[in-house]
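For this view, one protein chain was removed and the others were kept in their places.
Just so it is clear, A and B label the chains in written order, and each chain counts residues from 1 on its own.
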Amino acid sequence: MPIELVVPTLETGCFFGLIALALFMVKESAALFNFAVGGLAVVGGMASSAITVGHGLPLVLGVLAAVAFGVALGLCIEVLVVAPLVKPGGGEDHHVVMALVAGLFALQQIAGVAFGKSALPGATWMKGDVLDVGKFVVSAQALIEIAVTLGLFVAIGMLLRGTRLGRQFRSIGDNTQAATMLGMPVRRIRLLAFASSGLLAGLAGALFANRAGVAFTSALQFTLFGFLAFVIGGAANVWGPLAGGIGLAFLQAFAIYYFGPAALTYVTFAVAALFFALRPEGIFVKRVRA
Amino acid sequence: MSRLARWRTPIAFAMLILVVLWVGQNGYRQDLAILMVTYGLISLGLYSHYIMGNSMSVAYNAYVAIGGYALGVLCVRTDLSMFLALPIGIVISAAVAVLLGLTTYKLSGFYLAAVTLLFGEAFAAWLVDSTGITGGASGVTLTRGLTLFGSEVTRQHLVIAALVTLFLAAWGLDRLRTSPFGIALRAKGDAPRAVESSGVSTRALTLVSLGIGAGLGAVAGWYFAAVNLSMLPESVPLSVAFVALFIPFLGGYRSPWGAVVGAVVVTELTFNLTWFQDTGTLAFAIAVLVVLIFARRGLLGLLGDVLAWAVRLIRRDGPLHKEGRDHVQPSA
């Protein structure tokens, strides 16, 4: 693979990784898949684009708006869609699954109505290159995107391992029924999970909107790719989503480079069929303490 | 069985007659009708394996495309009767569905939905990519008209046939639903171990139901191509299959007629009602959420409730009023 594709592929990998992390937060603490993440990313991306490119305002405002929308909509999903339907034992049943998919659909339509049906361009919010060695170029923007992504993963990893809240997060997801009986703050944690899911997805949309522009129809695509990244990487630890995201991005890049643009969809389907059937727990396997 | 439910087939038949008369020769209404039939048949397909059998396989853009392209390719490359494309399309799409079903057999829920959606995307990309077979981005165009026993089959004939097909498909599924096949399939969705231990292969039930769904999709594609005289890769995009997932829930998942009702509503909201303009699909999305959370039995369920309440109201004020009063129970 040509060297000039490495950094852009890493950027895409970080995008997938953040969406997968958004899924991870809710899966770990509420044993649910927040399928709406793609819609949250689209809203974040389009909001940020509308503010920065549309109104010429600085990126920081765009990102803040994206995060605000993400958190708000994430909470809406928990309050309006999940809480009324989820059974006390927690976890998935097909009513909740269907409702969350409908939530994705609704967010997609909201984005289309609020920000328009055509794709919004992404902005290059930082010009200049940090590294320029022959064909290997690292733009300043790419460096910041990757750095922010890594920083978020490190921070969340530390929060989950080091704080009481973080430990509650994972133990509630492991056995929601027991957690409820023990008086743990199941609802509060779930609200926090959906809020953080929205934050991460919205931020991902804002940071990476420049990659190829964002259209409201991308919501389903983002959810699918984020979901696949999550399954590939697994939920054993917080780095699984990132590994899955980068892995998926490179697989797609190889496919396009060697077999042409249509191969993106062929390979993604093949990888999904393989991983879901053979190894749904992902690359990193949770070690169960016997 | 509720009062309304006993009359469902005659009521649906009456609606069919009304719609046929309403569509008439109007070109715009014919387009709307074909869209409605397309959505309706896809939803009925989803009803067969997802609502009944809990198999969330969503690759319908592929099955519809196979049906339409079979007609186009047969028309352009052979001299055979174009009606032959219908069984050919059905067989090919059922075969694809069965193969896909075998590959994804261990999957369920959103895992299955995700893989089949990705397959749908890959299929859509293949349609554009393989210019040799499918004509690439320009799709297929019908170069001759349909004839039956020598006389021309007009657009109006086709639209009527499509509406009748939709009616028959819903009626057929309605009957199958309470037949041994339907009961076994519905039980498989909920308690597969019980079905297996009773000697019925759950794998066979799943694959057959997937085949039925794909076949219905192919029929939709055939009608679509026949009426529109062409089919492009983006004629029936993946988003249609995705939207169709929600239609049976909106209309009412307890009966295949719910899928038809939902299809009518979706078509109206997204293409027809001008006061929704651009937000028709958003209105549909919100309606689906509201139904899933508050009115799980969908529009037909609500209709049934309203009618039952109206009947109770009428009875209380009716000529048997005195006797009725003795039997009136305090409302729960």
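Throughout what follows, a contact is a pair of C-beta atoms (placed from the backbone, for glycine too) under 8 Å apart; a residue touches a chain by one contact, two chains touch by 3 or more.
In this text, contacts and distances are computed from a predicted model.
Engineer: Per UniProt, what's the omitted chain called: "Radical SAM core domain-containing protein", "Dimethyl sulfoxide reductase anchor subunit", "Cytochrome c oxidase subunit 3" or "ATP-binding cassette domain-containing protein"?
Structural biologist: Cross-referencing UniProt, the chain left out corresponds to "ATP-binding cassette domain-containing protein".
Engineer: Touch partners of the unshown chain, restricted to the chains that are shown, please.
Structural biologist: Even though it is not drawn, that chain still touches B.
Engineer: Where the complex has a chain not shown, which of B:A14, B:A204 or B:L313 is the residue touching it?
Structural biologist: Answer from the full complex: B:A204 touches the omitted chain.
Engineer: Among B:L16, B:L142 or B:A184, which residue is in touch with the absent chain?
Structural biologist: Missing-chain contact among the listed residues: B:A184.
Engineer: In the complete complex, which positions of chain B touch the hidden chain?
Structural biologist: Spelled out for chain B, the touching residues are 172, 175-184, 186-187, 189-191, 193-205, 208.
Convention: only the chains that are shown with their structure count from here on.
Engineer: Let me have the rounded angstrom distance from the C-alpha centre of chain A over to the C-alpha centre of chain B, please.
Structural biologist: 32
Engineer: What residues on chain A touch chain B, complex-wise?
Structural biologist: 33, 35, 80-81, 84-85, 92, 94-95, 97-99, 101-103, 105-106, 108-110, 112-113, 117, 217, 220, 224, 227-228, 231, 260-262, 264-266, 268-269, 272-273, 276-277, 280
Engineer: Tell me, which parts of chain B touch chain A in their complex?
Structural biologist: Chain B reaches chain A through residues 54, 103-104, 106-107, 109-111, 113-115, 117-119, 121-122, 124-126, 128-129, 238-239, 242-243, 245-246, 249, 278-279, 281-282, 284-286, 288-289, 292-293, 296.
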